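To start, I am sharing the structure in question, which I have written as structure tokens.
Just one protein chain is left out here, and the rest sit where they should.
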Amino acid sequence: MTTSTSLVYLIALPLLGATILLLAGRRSDKWGHLLATALSASSFGVGLYQLSQMLNRPTEERGVSQKLFSWISVGSFNVDAGLLLDQLSICFVLLITGVGTLIHIYSISYMSHDENRRRFFAYLNLFIAAMLLLVLGDSYLNLYVGWEGVGLASYLLIGFWNQKPAYATASKKAFVMNRVGDMGLSFAIMIAFATLGTVSFSGVEEASHTASKAALTAIGIMLLVAATGKSAQFPLQAWLGDAMAGPTPVSALIHAATMVTAGVYLIVRSNFIFDAAPTAQLLVVIVGAITLMFGALVGTAKDDIKKALAASTMSQIGYMVLGAGLGPAGYAFAIMHLLTHGFFKAGMFLGAGSVMHGMNDQVDMRRYGALRKFMPITFITFGLGYLAIIGVPPFAGFYSKDAIIETAFNAGGVKGILLGGTALLGAAITAFYMTRVMVLTFTSKERWEDNQHPHESPILMWLPMAILAIGSVTTGFLFTRGHALVNWLSPVVGEHAESEEMLLQPMVVSGLALLAVAIGVAIAVMKYQRADVETVAPQNVSIFTRIARKDLMQDSFNEAVFMRPGQALTSLLVKGDENVVDGAVRGIGRTALGAGASLRKTQTGFARSYAALILIGAIALIAGIWVVTQ
Amino acid sequence: MLTIQTPEAVMFWFLAPLAVISAIGMLLVKKAVHSALLLAWVMITLAIFYIAQDALFLGIVQIVVYTGAVMMLFLFILMLVGVDASDSLTETIRGLRPIAITAALGFGGLLVSLIGRATLGREAAGLVDANSEGNVQALAKLLFSTYVWPFEVVSALLITAALGAMVLAHHQRSVPRATQREQAIARFRGASLGSAAGLPNPGVFARHNAVDVPALLPDGSAAPNSISATLKARGDMLESTQFELSEVDNTVTEEK
Amino acid sequence: MNPYNYLYVSALLFTIGAVGVVVRRNAIVVFMCVELMLNAANLTLVTFSRINGTLDGQVVAFFTMVVAACEVVVGLAIIVTIYRSRRSASVDDASLLKR
Amino acid sequence: MNALTSMMLLPLLGSLLVAVIPSDQTLRIKQAALGTTLLVAISGVMAWFKFDSANTSFQFVQIAQWIPSFGINYAVGVDGLALVLILMSVLLAPVVVLAGWNESEGGRWSAKVFYILILVLETMMIGVFAATDVFLFYVFFEAMLIPVYFLIGGYGSGERAAAAVKFLLYSLFGGLLMLASIIGLYVISGTHGGHTFDIGQLSELHKFMSPTTQNLLFLGFFIAFAIKAPVWPLHTWLPDAAAAATPGTSVLLLGVLDKVGTFGMIRFCLTLFPDASKTFTPVILVFAVISILYGAFLAIGARDIKRLIAYTSISHFGFITMGIFAMTTQGHSGATLYMFNHGFSTAALFLVAGWMISRRGSSTIADFGGLQRVTPVMAWSFFIAGMSSLALPGLSSFVSEFLVLVGTYTRYPVAAVIATFGIVLAALYILIPVQKALHGPTTPGNENLPDLNLREKIAIAPVIAVIVALGFYPAPLLNVINPASAHVLEVQGFTDPVPSESAGK
Partner (left out) sequence: MTFTAPVLNYAQLAPMLIVLGGALIGVLIEAFGPRASRHASQLFITVASLVAAFAALVRVRNQSSVDAAMGSVGFDGAGVLLQGTILIIALLSVFLIADQENFTALAAAVPGSSEERESLQLDLRVTEVYPLTLFAVAGMLLFPVSTDLITLFVALEMLSLPLYLMAGLSRRRRLMSQESALKYFLLGAFSSAFLLFGVAYLYGYSNSVTFAGIQASITGGSGNDVFLLLGIAFISVGLLFKVGAVPFHAWSPDVYQGAPTAITGFMAAATKVAAFGAILRIFYVAFANAEWQWKPALVLIAIVTMVFGSVVAITQRDVKRMLAYSSIAHAGFLLAGVIALSKSGLDASIFYLFAYGIATVGAFGVVTLVRDSAGEVTDLNRWSGLGKRSPLVASVFAFFLLAFAGIPLTSGFIGKFSIFSAAYETGSTAILIAGVLSSAIAAFFYIRVIVLMFFKDPVEDGTSVVIPSALTTTTIAVTSLITLILGIFPAPLINFIESSAFFIR
């Protein structure tokens, strides 16, 4: 494999930014955001340079690696600090740095009134660096560093306004739930080392050819656990909605475009494991299917624009996971959906940010309405993203989602029908709730509060939105020309085999999908465009709505199953430590004291009883003699 | 080869039970003096046993030194601390009496049973040979040759005993004894001339002549200093007013 | 008759002396009981001296008498001192020091 | 002069110097103490560079007869394991002195006594790791309790006397059990080639012991070390002691003293009683795993910030113990590295917590709030230390914790799997205080707390630098540790499990 010495700059540049900004403190308030943006952009530049280098090489030599130093080397456990840039990672590098840079630019304006803007940019740079490490690491352990690094950045950014206790709690929740997923990654690495003797991607891939199915299944399931944590998949999805506490650019970058898709990256990167472990793969698709429905259902009930988008993100990642779980047929489509989703979802989040910016930080869609007139650019960019996500051709989402639905149908047998049906139903619901967002925000009647004076955002904000909108229009078309992305990725994820027997022709699938979308859109338009929308969410709604509003009881479930018992266990242990463990120790002390106090009573002060004691001693001795001389 | 002649056996069976009974009696009698006398009897019995067992010297010493001197010392001290004082034999320390009885039976029983079990693996030899030159001479020989060092050292023990008794009993004079002259001067320089001729005896001029009744002075008042200081300290002094003469004819009639 | 019989007597006397120390309260009587024990030991010594045919036992007994005499002097001095301080010769009364 | 001996003598001379400075010249005293500890640190670093990491035998060896009739020698020497721990101790000492500049002022006695105790303690800390004579080790092991006892009882806060006594009694009890075992070893050595306490010769002795003997002697050592390292359920002295002690003392207590326990497990339990170690491994692993989870749960439930840190340490020591008894090179190297890293991350936590407490006048977590806005540097220091404590990748503890887990998994997967749940709990026990104390609205009483001053920044900076640097590049330490841990396992007759599914095998 080709080696390179410049990969490290991809990571080093944003990391440098974060370090400088954090160490310099308030001194860098004036120029910090500019430096951070510049460094992010230059990292994007390096990415582009790498891409051009890569394109100049023949297909089989496109992967580039760089070994920095031996990181951990103990016995046979040898992990280098090494980077690997191949066709898969370059997609991510460009997505991360590209979208990241746009969001940097957006944030310059968005955060201009925040006194801690510099810190925000430091965190953003930290995130970019960590995320790049995640996708560039050449082993699971290196990936793990980035994996937790993005978790940390996510934690810091969600809790950026941690003076609000709820936000601080949200950040903690995100971190802890991510850690549960991380645990899965730890397990996967441990199992890999114990069974395969290596944790590098190349090593594991090589070993996976000969390894037993059981070992690979175990690794695969653990990787899936990791993915569910980071990508907010069922059952570790609960943190994502709360993560919207962070500033909106964060939601766009981390909780829509990049970090949450890390799970998909992990699964695709580990394709060799999942391909050899059908059980694990099956679990992947099940998780994906459940999540896509879960997110979609939650999305229908949310009035908070960001939470609605978050639910949508969850659902869309469900699509990706579903795709990734379909094996070589789906990896590329999963990645494609990931990339297109990166564009349109980031664009929509930025749009939402723009709306909030104009609406005095109001997030409740029931208080929006008719913003189209006041924020035309936002409306257009958001609208393009909307068309992309619901899958209207020729927007990007159509190509990518359609491909996944089609592949799902083609998975074969009942499985195929179930998965395809789910994906199709999901598409309909997506169309419904996204239309609901669109309608409530931009087209329906004004339902503003008195102090809201909607206005268009400045150029620094709308420009990134516009660029992303262009992306969400064009990427799908571009990626599918001549199976461009599929072919590009095939050296990494394996050849995409066209299935011989198709359950449904592609055209039929597309038709069904479009029909589903149309139904969804129609219902939403009827329900929200025509009817008046109350400014306060009605309470006399069906039990299903209520459950959906409560995120399908996910928090209640976690609370009842994990938190409460955990708290009970904690307080039990605290009391137990005090009374039982320490109590035992003190008990020994007390016993000694008690023994001392009672033995002390033999010391009566009477000489005669002392004499009796001596006499008894003597008797004991001669009694002993009496016994031994029997 | 030791054979025990019948006379000795008779003596033993007569005296030994007596000794044991006396010893037990020593524990059971209330008065310490009686205990002392019973102990003296046991010691005398032992002296007889010694003599019977060819330990003439020890038998004599037992009587002269032990029974004669040591026991007398005990009696002396008993007199000193109150010869009448009798012990109450009720046990005041809870649980001690049963322990003592058990101990007595256990210790004695075990000891007797063990002696019964003991064998020496050699015949009793008798002291005929050892005493061939006379018991006293043989003892002296041992004492002044083999055991000369402990013998010497015992002298230190005796000095210690004497020194100890002195430390505890000797009243060092805190002020030098007053000479007769000084005493006389003090007597006459004193507050009253009443004591010039010496203190009155108790009971003098009183209607009662017991030692604990103060004397009456010629003017009819009581003289507390006529009572021994010991009695005063004990509080054994009787109020003398009851013995005062109610009518004292103070008029001096001149006898012509 | 067996000379061991003297040993039995001596053992009994020793026992009586030892028990006497425990049961009697008058310090002087207690001390007399100790003397009884010493005498019992002496009888054993004299008897063994006869059994063994050597005079060492009698020498020990002789030393015992001397030592006992010294002990009596010291002991009685102490008892008298106590008596003067407390006006009592009971060993039970001297029980300030305990626990 | 021998590097180790001179390193041990330096603080002793320093304490004499401090002793001759008049009590009222507090500043002079502090400067002298700081100077001494810095000198020792420098000589420690110099020793580090002189150390030949490829050589697995003891280096800087000095042996002098001490009590020849018992075969007792003054014998010092270090392998990688000991060197790493000595380095940690001597680096932490100046940090503690500088960080706790004013710690001595609330005490029962003068500052002078405080620094004399600290310096004497430093001598013993070096000695206990450097000793290659079991008897000498024991002497340091026990004697170092005394200065710590007075440091806790004399300069601590709250129930300091009770905590000091608890600490001392616990440790003495363990120490006496160990003494019994040492006597056992001594006697057995006497019947096999003459009395000796030399660790090298004693390590041959197990061949002559019956299993029962070996097990009993092992337990004597192990219980002593388990008390020291706190392994559940012998841990209850630690929270009390740590809560009562000054932050600096706590750093030395948890950072250095407790390491003697885990150090001892490797140096003595494993080396001297390999068979017994094997016998007891399952039981010990159970206790280690319980420690990990138990400490974490108690940390989550802790209301006092110092107790919280103490409980986290119990959890961490569980990891270390588990790594040691995993009997793999990864486990061993990880455990050793963990000892070093735990020293620094706990130091950072305690020092910052100490500053927080001294500013606020309370150690209850709930009394703080929103410090990030008021005192950003302090809050950040605490945050980074906390992240290190929860083993965030990129910070030093991660490498060691992961090595321990991986190393344990290869031989004892169940233990490793259960232990891994500790990392989730770790997130909770760190983030809960972070949320309560650093985040959220600034609560009354915290508005005007001053941020770290220059001295404090200088004190904490190197600690954080080490935490970060070792997270990215642990090789300097691992290079020294690896040969040592490989050697220990080799002596034990352990080889790492072969990957079960490895390609081409």
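Note that the chains are named A, B, C and D in the order they appear, and that numbering of residues resets to 1 at the start of each chain.
One rule holds in what follows: a contact is a pair of C-beta atoms (placed from the backbone, for glycine too) under 8 Å apart; a residue touches a chain by one contact, two chains touch by 3 or more.
Computed from a prediction, not measured in an experiment: that's the story for all the values here.
*Asks:* Missing chain touches which shown chains?
*Replies:* A, B, C, D
*Asks:* Touching the absent chain in the whole complex: find that residue among D:Lys50, D:Arg108, D:Lys207 or D:Lys457.
*Replies:* The single option touching the absent chain is D:Arg108.
*Asks:* Which residue, D:Leu13, D:Leu39, D:Val61 or D:Leu179, contacts the hidden chain when the whole complex is considered?
*Replies:* That would be D:Leu179, which touches the missing chain.
*Asks:* Pick from A:Ile20, A:Leu94 or A:Ile616: which residue touches the chain that isn't shown?
*Replies:* Within the whole complex, the residue contacting the unshown chain is A:Ile616.
*Asks:* Can you say which of D:Pro68, D:Gly194 or D:Gly361 touches the chain missing from this structure?
*Replies:* Going through D:Pro68, D:Gly194 or D:Gly361 one by one, D:Pro68 is the residue touching the chain not shown.
*Asks:* Looking at the full complex, which residue from B:Ile24, B:Ile48, B:Val65 or B:Ile115 touches the chain that isn't shown here?
*Replies:* Here the residue in touch with the unshown chain is B:Ile115.
*Asks:* Name every residue on subunit D in touch with the hidden partner chain.
*Replies:* Subunit D touches the missing chain through residues 65-70, 108-109, 135, 138-143, 145-146, 150, 153-154, 160-161, 164-165, 168-169, 172-173, 176-177, 179-180, 182-184, 186-187, 190.
*Asks:* Which residues does subunit B use to touch the chain missing from this display?
*Replies:* So the residues of subunit B touching the unseen chain are 111, 114-115, 117-122, 133, 137, 141, 144-150, 153-154, 156-157, 159-161, 163-164, 166-172, 174-175.
*Asks:* What does the interface between subunit A and the hidden chain look like in terms of residue numbers?
*Replies:* Per the touch rule, subunit A residues meeting the hidden chain are 589, 592-593, 595-597, 599-600, 602-603, 605, 607, 609-611, 613-614, 616-618, 620-622, 624-625, 628-629.
Everything below uses one rule, namely that only the chains that are shown with their structure count from here on.
*Asks:* Where the centre of all protein Cα atoms falls, which chain's Cα centre is nearest to that point?
*Replies:* That would be D.
*Asks:* Give, as an integer number of Å, the spacing between the C-alpha centres of subunit D and subunit B.
*Replies:* Roughly 73 Å, centre to centre.
*Asks:* Could you check subunit B for residues that touch two or more other chains and list them?
*Replies:* Correct list: 93, 96, 99-100, 103, 107, 111.
*Asks:* Please set out, as single numbers or ranges, the residues of subunit A touching at least two other chains.
*Replies:* Answer for subunit A, listing residues that touch two or more other chains: 604, 606, 608-609, 612, 615, 618.
*Asks:* Going by the touch definition at the top, which pairs of chains touch each other?
*Replies:* A-B, A-C, A-D, B-C
*Asks:* In the complex formed with subunit A, which residues of subunit C make contact?
*Replies:* Residue positions touching the partner: 18-19, 21-23, 25, 30, 91-92, 94-99.
*Asks:* Spell out the part of subunit A that touches subunit C in their complex, as residue ranges.
*Replies:* Residues in contact with subunit C: 600-601, 603-609, 611-612, 615, 618.
*Asks:* Going by the contact rule at the top, pick out the subunit B residues touching subunit A in the complex.
*Replies:* Residue list for subunit B touching subunit A: 93, 96, 99-100, 103, 106-107, 110-111, 113-114, 117.
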